[in-house]
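Mind looking over this structure? Questions follow.
For this view, one protein chain was removed and the others were kept in their places.
Chain lettering (A, B, C, D, E and F) follows the sequence in which the chains are written, and residue indices restart at 1 in each chain.
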């Protein structure tokens, strides 16, 4: 099954904050205001600029990203809890 | 009878959330904040960009989509309960 | 007498909701949140895009339309109660 | 004496609502929410679009118009009570 | 001394409302909601449109204007009480 | 040391209101709503228009300006209290 987010939306799998990332970024459970970490599963085709042309997204499937803790809408795809959010909710990419 | 949504609106038939989709997406009845699932029945010709040109919609009649649970306006067409909503209320397409 | 709506406004004659339309669309009296049905009597010349050019309306005089129940401003023309509203208040066209 | 409204403003003489217009439009005194009727006395040169060019007004001096009952600012010119309002406050032209 | 208003601002000398203008416009002291009358002393070079080009003002030094009673910021220049306001606060020009 | 304001910001040294300017502009201590006077110390490179091009500022270092009494953010540079504000907070230039 595939889920294709519309426009500038992305589908994200949340990464548990007690999981230490390869890069060493740690977000302690107690830090309530800190952003959450996740992995991009699928991206939209992009919103359109004023002339109607597509603006490609800056993130790609597979990217590890940080996003605001309360960003996105929860959805269950193939029994897995995922998040649909706008690209603008993503703070940056961990590489 | 035909109903043609105006501009960037779409006409959607809601799919009951206890109906398991082909792709395996399940939205449990109890999940109140989860998006709803539906099928696109008809689409508008598109809104216009700043230069007055049409922006074609990214969804088509027949698409299975997710949308915010409280999106759209209810309307009865040929005795059937349908929803009119803006394309921007649609989160993504299930394929 | 003629009344010419300005810019992107339209003049609409409300159709009573107990009147069954040719297409079979029924809006029961009890459905308070449902959109209302009407007929376009006259349309404006269109708003202007950013470059000052006219954007022609997507509806025409004679169209049967659905619009938000509380849309528009009431006006009496030749003793008849009509509504002036913006084209954006119209949800779609019944054909 | 002349008063020249600025930009997209117009100068309007209110027509008493008990005055029956040539076209037969009647607005009863009791209808508090109904729009008011008036005659355009003078118009501005037009606002400017994003490129700085003028957008000519769609109404002209002499036009009979409907406008929101509470639109405009009252001003006394040569002892007569008139209204200065934006063209966008005008709902349409009676002809 | 000279004071040069910035962008689309103008410097205005308020004209007492009991002063009858040449054109015969009278604004009685008791009319609290009526606009005030003044004379343009100095004007800015104009705001910029989206492409960064200047939009020249529609008023010039010496113009007699009407403006909203509460518009502008008071300033004392050479011992005289003046007002700095945006051109958009000016309703029209008396000529 | 140098402080370079970003975009359309300027660095301003407040001039005490009991200091009579060369031009004779006086702002009495008691006038609470009156604008404040200052001198531009440094300016930003300018904001960008919609096409991404710089819009140069209309003020320059050394200009005597009036600005809203509560405009800007206080900062201490080399032991001196200065203000960082947007160019749009400046009402005009005294010359």
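In this section, contacts are C-beta pairs under 8 Å (C-beta built on N, C-alpha and C of every residue); 3 or more make two chains touch, one makes a residue touch a chain.
Quick caveat, the model's predicted, so the values are computed rather than measured.
Q: For the chain omitted from this view, which of the shown chains does it touch?
A: Within the full complex, the chain not displayed touches A, F.
Q: Just checking the interface: what residues of chain F touch the absent partner chain?
A: Chain F touches the chain not shown through residues 1-7, 9, 11, 44-45, 48, 50-52, 73-79, 84.
Q: Going by the touch rule given at the top, which residues of chain A touch the chain that is not shown?
A: 22-28, 31, 33-35, 49-51, 53, 55, 58-59, 66, 68, 87-88, 90-95
Everything below uses one rule, namely that only the chains that are shown with their structure count from here on.
Q: Out of curiosity, which chains are bumping into both chain A and chain E?
A: A chain counts here if it touches both chain A and chain E, and no chain qualifies.
Q: Measuring centre to centre with CA averages, how many angstrom lie between chain C and chain F?
A: Between these chains, centre-to-centre, one finds 52 Å.
Q: Express in whole angstrom the distance between the two chain centres, defined as the mean CA positions of chain C and chain D.
A: 23
Q: Rounded to the nearest whole Å, what is the centre-to-centre distance of chain D and chain F, using the mean of the C-alpha atoms as each centre?
A: So the centroids are 42 Å from each other.
Q: Quick one: which residues in chain C touch 2 or more of the other chains?
A: Within chain C, residues 50-51 contact more than one other chain.
Q: What's the contact topology between the chains, one of line, ring, star, complete, other?
A: line
Q: Throw together a list of every chain pair that touches.
A: Between chains, contact exists in these pairs: A-B, B-C, C-D, D-E, E-F.
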